[in-house]
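The structure is given below, and queries will be raised subsequently.
Left out: one protein chain. Kept in place: all the others.
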Amino acid sequence: MITLQMEFKKIRRKKIGLTMFALLGIQFAWLLWSTNNPNEQELLQGWLGHLQSQPLICAIMMPTIMSVLASRLADIEHKGNTYKQLKTLKTAGALYRAKVLCGFLFLFLMTAANFLFLLLLGYKYGYVGNPDPKAYLAAFILQIACCLSLYLLQLDLSMLFFNQMIPLVVGLCGSMLGVILMYLKTYSFLPWGGFLSSALVMMDWNPDTRVITYYYRDYTPIELFAVAMIFVWIVFFYTAGKILFTRKES
Amino acid sequence: MKSSFRKAVRAERLKLKRSPVWLAFIALPMISAFFGTFNYLNNIEILKSEWFSLWTQHSLFLCYFFMPALIGTYCSYLWRLEHTRHNWNSFLTSPLPFPALYFGKLAQAVFMAVLGNLWIFFLYYICGKLSGLNSPFPKDAASWFLFGTIGAVAVCCVQLFFSLVIRSFAVPIGIAMAGGILGLWVTNKGMGLCYPYSLYSIGMRANNPNLELDIGAHLVNSAGYIVLFAALSVLYLRRHEISAN
Partner (left out) sequence: MSTQNLVETHNLTKEYGKVRCVDSVNMRVAPGAVYGFLGPNGAGKSTTLKMILGLAKPTAGDITLFGTPVNEKNRIGLLKQTGSLIESPSYYGHLTGEENLQIIQTLKGCSEKDIDKVLKIVRLDEARKKLVNHYSLGMKQRLGLAAALLGFPKLLILDEPTNGLDPAGIQEMRNLIRSLPEAYGMTILVSSHLLSEIDQMADHVGIIRKGELVYQDSLESLHAHAREQIALRVSHTAIAADLLRQNGMEVSQEEDYLLLPMLDDKQVAALCRQLISQNVSLYRIEKREKSLEDIFLSLTGKESSL
């Protein structure tokens, strides 16, 4: 717990919160732009529509946003050259946990803000009916899980390398993969495919009637496995980080 | 004056030894080209304009999101060399004028942006040929390359400034990505030529190869952003007492 407090002390005045919420703001702007002036069809299906578009926006932006977050938190130690000292304090494991927790808190708050915004937007536009609480809760949890798996990957990379170029390029490639997977498939086992796999709502566009229909995805076993993979990645990256960091010779 | 600029550029090039950062400029456009071509071939019934259609598939995400972010990453790396290990003291006591010191960094950024753009167009050509496009390579591509590069220089100046004043490596990259995404919206509203990130994407005719570019406006605005952010950077170097911590 003390290490977590220390972590917060370290990040004071680093304006990490500001950075994160600014990036979130861009996401909001995108969301706003894509849902603006809903027509009758869109009002009817608005609540479902959110659940369809949200994972896609995340797939593109979150790999980069998580890489920025992880880099910020890890870089404090690189800049201060404190990895050496901290390791000798036998608190290496505790430090890693603290960074994980700290980052998790940020991404939790961001996701909460995100979903709050979705709700506010829906009510403002006057979407018909109410959002399905079970679906929204599930989507909320899945988004946190996906973000966490990416954050852990990026944290491991940022702590491993002094040159932050490497983890950030990985983040950018991850975002690019997010775009590509979006076009190609409906699920993926890769960490960057997590958002895609966990999208609860699918879209069907009829080119003749030009009508968009949203519907809940009927998960096939393999798609369910893909969702489970998100949690496997979380465990994998966390374990890898613990091992790497407690073993790393600075 | 000129010899000091040459010295600065040479010194910067020496600093980049053993920094395989250029790999990112190779990899990302390759992924994008590969996928863009794949998408083109899959939708060839709808995408009937051959070379122009292929370009829309190659360029949209690359020019609006990923190249600005990549340029941002590179600019962040250039200044990170000085932000770490107390190098500010050594950097600022180099017996060269501040504009020369800045130009050394800018030259590296622009060099990488130009190479990146060349690579993008090379991939475009190869992918087109491999997709069986027999019509001649669009002559307009020369103009796309030229104005895309000019726009890229503007993005380099903006990002170099942010990376100079913000000590964090990652934050300016977030700015670059956000800037690129906002560029999509700004272009949509018709104000693209006023905004540095979209000067790049519009110059490249990203997603819009048929665009008749207002060359005058593009050149003037690009020059404006280049001069403004270069001046701000030099001013910052001159005035600011940069603590090496």
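Letters A and B mark the chains as written, and numbering starts fresh at 1 in each.
To be clear about the criterion, contacts are C-beta pairs under 8 Å (C-beta built on N, C-alpha and C of every residue); 3 or more make two chains touch, one makes a residue touch a chain.
Source: prediction; values computed, not measured.
**Q** Have a look at B:N42, B:S90 or B:N188 and name the one touching the chain we're not showing.
**A** B:S90
**Q** Please pick, from B:K2, B:R18, B:K48 or B:K189, the residue that touches the omitted chain in the full complex.
**A** Result: among the candidates, B:R18 touches the missing chain.
**Q** Thinking of the whole complex, not just what is shown, which of A:W30, A:W47, A:F162 or A:Y214 touches the missing chain?
**A** A:F162
**Q** Can you list, in ascending order, the chain B residues touching the missing chain?
**A** 3, 7-8, 10-11, 14-15, 17-19, 81, 85-97, 238, 241-242, 244
Everything that follows uses one rule, which is that only the chains that are shown with their structure count from here on.
**Q** Help me check something: in the complex, which residues belonging to chain A touch chain B?
**A** By the definition above, chain A touches chain B via 14, 19, 22-23, 26, 29-30, 33, 60-61, 64-65, 67-69, 71-72, 75, 78-79, 163-165, 168-169, 172-173, 175-177, 179-180, 183.
**Q** Chain A touches which residues of chain B in the complex?
**A** 19, 21, 23-24, 27-28, 31-32, 35, 39, 61, 65-66, 69-70, 73, 76-77, 80, 83-84, 168-171, 173-174, 177-178, 181-182, 185
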